[in-house]
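Please see the structure below; I have some questions.
One protein chain is absent from this view; the other protein chains keep their places.
The first chain written gets the first letter, and so on, giving A, B and C; residue counts start at 1 in each chain.
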Amino acid sequence: MRFNISSELHYKIEAPSTIILNVHALQTASQEVVEESFSIEPHVSHEHFVSQSGDNRFVRLSTGDAKELVIRYRAHVNRTHELVPAAKLTQVAVKQMDSSVIPYLFPSRYCQSDKLSRLAWKMFGEIPDAYQKVAAISDWIFENVEYLRGSTDSQTSAFETITERAGVCRDFAHLGIAFCRALTIPARYFTGYAHQLEPPDFHACFEAYIGERWMLFDATRLAPLNGLVRIATGRDAADAAVAPIFGGV
Amino acid sequence: MRFNISSELHYKIEAPSTIILNVHALQTASQEVVEESFSIEPHVSHEHFVSQSGDNRFVRLSTGDAKELVIRYRAHVNRTHELVPAAKLTQVAVKQMDSSVIPYLFPSRYCQSDKLSRLAWKMFGEIPDAYQKVAAISDWIFENVEYLRGSTDSQTSAFETITERAGVCRDFAHLGIAFCRALTIPARYFTGYAHQLEPPDFHACFEAYIGERWMLFDATRLAPLNGLVRIATGRDAADAAVAPIFGGV
Amino acid sequence: MRFNISSELHYKIEAPSTIILNVHALQTASQEVVEESFSIEPHVSHEHFVSQSGDNRFVRLSTGDAKELVIRYRAHVNRTHELVPAAKLTQVAVKQMDSSVIPYLFPSRYCQSDKLSRLAWKMFGEIPDAYQKVAAISDWIFENVEYLRGSTDSQTSAFETITERAGVCRDFAHLGIAFCRALTIPARYFTGYAHQLEPPDFHACFEAYIGERWMLFDATRLAPLNGLVRIATGRDAADAAVAPIFGGV
Partner (left out) sequence: MRFNISSELHYKIEAPSTIILNVHALQTASQEVVEESFSIEPHVSHEHFVSQSGDNRFVRLSTGDAKELVIRYRAHVNRTHELVPAAKLTQVAVKQMDSSVIPYLFPSRYCQSDKLSRLAWKMFGEIPDAYQKVAAISDWIFENVEYLRGSTDSQTSAFETITERAGVCRDFAHLGIAFCRALTIPARYFTGYAHQLEPPDFHACFEAYIGERWMLFDATRLAPLNGLVRIATGRDAADAAVAPIFGGV
């Protein structure tokens, strides 16, 4: 399936800063970037680099004395989808897990799986099948957490969302990740472009490692899973934020 | 300098589990493992592997039906120490930072640098020199946080320690890391064997990335910095725990 | 029904302190203190007083230079029990609530009902009958929170217990109170002597204001409700602690 994606970011800058942009579509086995363009207006010095763990494509730019910046990214992306029979998506035992996957078992800033452990086992521990387990987590979040713009901020974490029961896609993803990790299923944060999201925006979901592959789940049900173009993955939004800014406070 | 280190861990096991042990001394440019021995009694299946990011040496073992396990590790380690003039330990700008270092700028499970940002700038923001800044952080923690066994647990984080003002080496390290990251200085968690710690134990400190190298700081002042043998580094204790256990709850 | 109760508290004292003891059985319409004795050994200066709101009977004592104190309280108490038909235990509307009851609608230190609001309505909001609602809360806590000595401490609050799912009687009571208040049902903390608790100890439960009276619920199910002798009530354990101590740190 072919996607045309585009994004435009506007910044007002108070002091010279460095921004690490995370807007480029990934190049993976199932996602081919056919053509893309990237521009910064006015032109400021920047460089492209790839994250060490994972393949996230970053742009690091220095604002210099610019007071405003407009960043545009456009791409044509081909995605292929492999249908994996659910029966194959079994739990991978820690003793057989590839070492690159193990960090996604540990708690992270916004996914305090260590605090949700007893709860996760009570709620989902008895579902024997790994795929069914993660699907049940995703369904439960959809049914029990309200999608409510403005109810959370950039410091909100899964530990709050599980009780406060409201949030946006970022919070839904963090909660899904925290539950999976609490159940010894590796899970990571996914950001991407969503095809049919209204209003169009970056979207966040989560991936669980089952059947020795990363499977995507969207607890918000806002975008069809085959309508997402991958930008980045990380342990949580701290790793995969769209554009962290480092400047004077 | 040469160190003889040894550790012995005892486990009682209720249900078959997988343990990821993190007790081996690292092999680095400044730390040579001359000789080592590792044993598990009774013998259970296990494998050695190295973490993807960083060089941590792990052992993954499956307890099988064993009810008790004794794990012993002994090593002779040579460490060399390079004296770096403090004047060279300047702050590395984000725009010049190696991409492998960038993840250590982000908040993590136990180091919520995003929540400590305003505080860190108020307390240390005006110290111009990077080495002086991190030294001031380490001194401040030593002077203002009480070393108190039993005052914290495995869920305690920097956000609590900054107010509750008590903890153990793990908490001191987390707080140091959170302050550094809040000031855009990459920082990571260090675990090692401490030469003269009483009682002898694993020790935790933190490293800050200044002058394009990782410099070690110990806010507890319990062990001389040149008496530490490195086991592992990570974003925080979630990454570099001595022995996370994955079993039925 | 007649109860013989006794308690003995032992203190080691490092610096002269003031202790506010909260161990005396209350004198109420349904609870008659027939006979009681109270002693402090060695004798130190103390005075009895009654809390302004509520009828809690306190003893305020100054340790002076005593290094150890033994406090003994014994009483014979008659309790009568009125059977109230559940049908009468209807919700009292805020607009008809006695003003003395209104403070028990607000969140308190360990009962953050403001944070549990959306959750409480999702879980129990559709149960029309007030008694059934509180009974469902109490049952849910019993079934979903594990009674686990040592899993919590004096700073643990309902906001943690709802996720961590473990605690002692104090935590069970705080969670019950938080749920009730979130549903606009006044609720308060109850401490008392439990007749058949093993090991014998002070016990904590919660009371909900329904049908214009305070009804007792014990989410731990550790003690029969008609086997409890009331010592005190308060907004939560901050108000009704057995013996807060005020001394040098």
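We adopt the following convention: a residue touches a chain if its C-beta (ideal position, glycine included) is under 8 Å from a C-beta of that chain, and two chains touch if they have at least 3 such contacts.
The structure presented is a predicted model; accordingly, all values stated were derived computationally and were not measured.
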| item | value |
| --- | --- |
| Visible contact partners (per top-of-document touch definition) of the missing chain | B, C |
| Touching the absent chain when the full complex is considered, from C:H24, C:R79, C:K115 or C:H203 | C:K115 |
| Touch criterion as defined above, residue of C:A86, C:L105, C:I127 or C:L216 at the omitted chain | C:L105 |
| Those residues of chain C which, in the complete complex, touch the missing chain | 18, 20, 49-53, 58, 60, 62, 93-95, 99-100, 102-103, 105-109, 111-112, 114-115, 117-118, 121, 125, 154-155, 184, 238-239, 244, 246, 249 |
| Absent-chain interface as seen on chain B, which is shown | 115-116, 118-119, 122, 144, 146, 159, 162-166 |
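What we mean here is this: only the chains that are shown with their structure count from here on.
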| item | value |
| --- | --- |
| Chain contact topology (line, ring, star, complete or other) | line |
| Numbering shared by both copies at the chain B-chain A contact, with half separating same from different | same |
| Inter-chain centre distance, chain B versus chain C - centres from mean C-alpha coordinates, in Å | 43 |
| Centre-of-Cα separation between chain B and chain A, whole angstrom | 27 |
| Chain C residues counted as touching two or more neighbouring chains | none |
